[in-house]
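With one protein chain removed, the remaining protein chains of the complex are shown where they sit.
The letters A and B name the chains in turn, as written, and every chain counts its residues from 1.
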């Protein structure tokens, strides 16, 4: 039986009539606001080349770790889903992969993936039947046909999605050529980069050596001396700022920061680049570099983001056969109170610094993060992240942070996605969940409805723009020109 | 004043009319399904001997740690509740104990114990007045009278409860004689065992030495040699499989696993059986044995269950005077991401292995367990356990695991109880809470109602049957016959 695909107008709103009614009114005032996407992982090449996207499987399934991790957990081999591996494994053809996904779509019941995908299917592609084994080919054909039209090229979709600004994330060892190409193309879409120095900061990263080489060649600095290394960061940050960057981003296993003396830092750095260091030294170096990045942010104005707490590549076999970022990253308990203290002791009271902290450990919301952000001028809370970027996850975020940190120490929504077509869906979910939360406060007489309208607007639009300095005509201050 | 005892048809359903209405429809389709009870602690002797149960106090109160722990916390001595101690303490008579319980029944307000007990009182015994000091004797008499009738013998109740399969839990040092007697009796009830080797795996267990002796005598192996010890496990597992077992169960203080070399394992084992080992070595041995059990599961097909995180016998005085399992076990923080890695590195991608993980630390639901189960093919999540086997606990379980692990990496409900008469009540609660959760998803347009019906059926019946391999005509593969 083929079922219709319907996106209900009231989706994600509580059933109770008065709450729903307030939620509807709040949402009506923010649903059509432009999208600010200040942190994500789309590929700038898409907007530089503006080439058509491939088929449904290679656009929507094979790159989406939310999807293939769930299928893999139920015994579906990654090859059959066209997940690219390291070896010459035989991969299923795209239509076969799509059929396999479609016939297992029930696995995603109750997950945000269905919300996002159904939104993409209905709103982006105009499909009117639900995905199932029976409709798999119909989907594959319709999506394929549309993707070959000009209206579905990256820039056309960017405009259609009403994206006002979109940040990608690049490493210091990236050439930024696609961002340059976008700027030189004359296209008006604001696609900017963000500075993610992990590959040249994390000495345990498998690409550390090669990233350091490119880091040297892009900057002309001796990146194996401590001062040259710091200088190279300053130079690359200025390049990134020229490519529109307003933020840096740091994905460390923990939130540890350090504030070593110059001598200690230099000595540690020598052990790091010398290649003979302990895990504790690698961790201390990452910790010290967060404080160094904060120091540079005070010079050049980049907003810092800290994304800690993921145990990367947990599955040894998958890491060996498929490499990084294959759905095998697992959150771990993450401490902030002691971890952030060295950086905060140094810079925590400087209103010119802005540090946005994220977590994969929801226990830190009410216990650590809201109290920290509700006190320190430099701290803001990033939205519910990754595994928690979901209706229940967002609800818990608001319920557990608002009473201590308020709304104004948060920064609105990040879609944080590489799934470009899902960006409107993700912002739609976030706006709906925030409006539902606000509607509950209104009906419980904890907030007036006029205030809730202001807050809804701030969360959907003003806060991300301000927190990521996207409201400034001028780029952030430059520390130096290289 | 004597109050009527009424089980409302809508109990545990949210008050909001549209959600309640969906919940009712979902529940109507699962309420009368047979009960699958794949993990619990009932006494097989009951079904072997089929003797009448004793009086209300000795059946419902004295063995139920949920009840006497609460009364004890408010100052009621355990002796007065007929909790059996080690010494020759004078115990209250059953009627006195029951009266004491009844007059303190208010202590259980808001706890699942009242839900379970009221269900037993009303549905099993047909009592129509609420329990109180005034009705204590009436209860004691009615229950006593009924228990003396044939309709209230164990097998009659088993049939009346529509139990399709019921697993008990035995140690390798158990003779399994009651299971044999059940099989030989010709009675059609499916009462099976489960392999719980803790007494011969936990060298810190007070009965370790005597359990090892029986382990040797049941297998004829030299259980003080590493190879003989492993062989003895294989033999006992085959005996348990003959007694219907489809699963093993492991109740360790932590979730630690290890993957030692043969030499390391053998050397560790010698220290363990030699009796001079550190707590860390006892822990490492338990950890290694989880990996050994996984290896054997790949041979003989038993599903593994890991129940970690309880600090057993926390109250020194109670342990001295009353022994183990007296309501003084307290959960502790439990880590899974690093703990399970050795076992997962070894066997985590083998679709023939199945490991069901439980937790007493709810913080691990969204942070660790759902991400792990949403990736690894071998992992499934056991239901909300012990202190969390309650309406709020089950709701948190679904809210915190579904968005990452989906429904299909969970295994339905375990009643996990020694309170036989409460089994229908516990499954009733679980089905209602799951239907209430699904109804919210439906009314928030996150799941279609036809899908919710399928999920409700899966959670109540199909998933436990599949996850515990109770859907197979044949028993699991045998590793060897002893």
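The rule we apply is simple: contacts are C-beta pairs under 8 Å (C-beta built on N, C-alpha and C of every residue); 3 or more make two chains touch, one makes a residue touch a chain.
Owing to the predicted nature of the structure, the values given are computational and were not obtained by experimental measurement.
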item	value
Touch criterion as defined above, residue of A:159, A:399 or A:471 at the omitted chain	A:399
Residue, one of B:346, B:388 or B:465, that touches the chain absent here	B:388
Option touching the unshown chain, where A:148, A:162 or A:338 are the choices	A:338
Residue ranges of chain A at the interface with the undisplayed chain	16, 18-19, 335, 337-338, 341, 344-345, 348-349, 351, 363, 366-368, 370-377, 379, 399-400, 402-409, 440-441, 443-448, 450-451, 454-455
Missing-chain contacts mapped onto chain B	3, 7-8, 10-16, 69-70, 72-75, 106-112, 114-115, 311, 314-318, 327-333, 360-363, 387-388, 390-393
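Here is the rule we use: only the chains that are shown with their structure count from here on.
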item	value
Chain centre separation (chain A, chain B; CA means) in Å	40
